[in-house]
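A single protein chain has been omitted from the complex, and every remaining protein chain is retained in its original position.
Then we have subunit A:
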């Protein structure tokens, strides 16, 4: 009865009254008052009335509300969905919107987008598996927007963001959203800052859902979508962007790169090459953020391939660690001149270690060379030098792939750098750290007791010099801390069985320390005293262990300082 009698009469009245306020109110009433099943069945009639209303009526709100109600109705239970299909709700609504927009050529962008946004929400609820419907909606929106240039109205912009976010939330999978061919086209109409906001929304959706992006094509499509973050858009500069915001943006791109993965090495290499191509366009401000994650992705691939036997009959084009190292070299090189020398040095050393594990001596040597060049030419800040020396010594200590000559060259350089640090205490510590370069466990041919001792003695000389300098500069000889550290190193190598470290040498070092501590000119240092005490406790423990260790330590004598 409603359909045949009530509604047509009511609508006739509404149309005839020709008063825009009344029309709007009455349409709203009809929609809100009557149940949704009625609306579904009478869609033709209801929608047919819309173009007949006064042009100034806010028809978009009317239609949006109708679609919203129907969306909720659809969401309320799955049983009603077939009804939607039966009445071809989607087609009717979509046509109605088209007609309304055509009838009002002056409708502002906000109106157009709001209508399509409501229609899209409707579509996502009612026909969640019909990607083609969703794509149609976006396509229609694009057509209506074409010719208008970039959207400037902020409310309209917000609506577009809502429009584009809806599929992301619904599908929970960026890959599905990417299948909507019109999706990127809608994005084009947003202004540059909003494109970046949208890109961040996309990345967040991926992170939240833990989506793995597994082919280079998908990476390509995704980077196309978020290109606002990857590089500067033509003509715009990034000065307006707050530095913290920029960092956050680039860090989220870095996190995104971690989500690219495929078990198949060939495909993974393609992914790496695709990422590299895109991040290179990012310019010097972005590379320090985007290069490291790419480097580590590549190193993970190297490790994966390490386990596999290299196939001698394999294709030249197949993925090998060597190939990846070549790529890595090129990737890290892009950092040169930015300048971020410490970062580049760290990355070169990481690669050197990986090359070591792959038994690729020349590759490892090349990476070390690059790292050393950076140290010599570009790292002048004292604190940075200390960190870099630690990394150089620590990495070199672990390398087993070098032949004697190569190893000697690199070790000689490292010890040289250590002795040239600015502050004497830092020199001392770096030099005694170098002693470990001459003693590697599990490699008997890499245990050179004499050179260990030479290092330790050099460290002692530096410590002495430091004392003298302190005396000259401040009148008191500063702390004996360095000597106690060196003593501990003596004990370390003594225990490891270095024949050059004798009980006598340890004993005389202990006496030296005791003398220094008791001397009037030495400033008292509770930390040094505590360190000496704990060192001597250690000696005591070792003696008490008995057996070979106990015997070794037995001859070492120590008298605590009398108060």
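Here is the rule we use: a contact is a pair of C-beta atoms (placed from the backbone, for glycine too) under 8 Å apart; a residue touches a chain by one contact, two chains touch by 3 or more; residues count from 1.
Here is the rule we go by: contacts and distances are computed from a predicted model.
Asker: According to its UniProt entry, is the unseen chain "Proteasome subunit beta", "GTP cyclohydrolase 1", "Vacuolar protein sorting-associated protein 29" or "Glutathione S-transferase omega"?
Answerer: Its record in UniProt gives the absent chain the protein name "Vacuolar protein sorting-associated protein 29".
Asker: May I ask which residue of A:73, A:90, A:402 or A:531 touches the chain that does not appear here?
Answerer: A:531
Asker: Given that one chain is not shown, which residue among A:103, A:192, A:207 or A:221 touches it?
Answerer: A:207
Asker: Pick from A:174, A:269 or A:391: which residue touches the chain that isn't shown?
Answerer: Result: among the candidates, A:391 touches the missing chain.
Asker: Mind pulling the subunit A residues that touch the left-out chain?
Answerer: Looking at subunit A, the ones touching the missing chain are residues 207, 210, 247-248, 251-252, 254-256, 258-259, 292-293, 296, 299-300, 303, 346, 350, 353-354, 357, 383, 387, 390-391, 393-395, 397-398, 433, 436, 440-441, 484-485, 488-489, 492, 495, 527, 529-531, 533-535, 537-538, 541, 560-561, 563.
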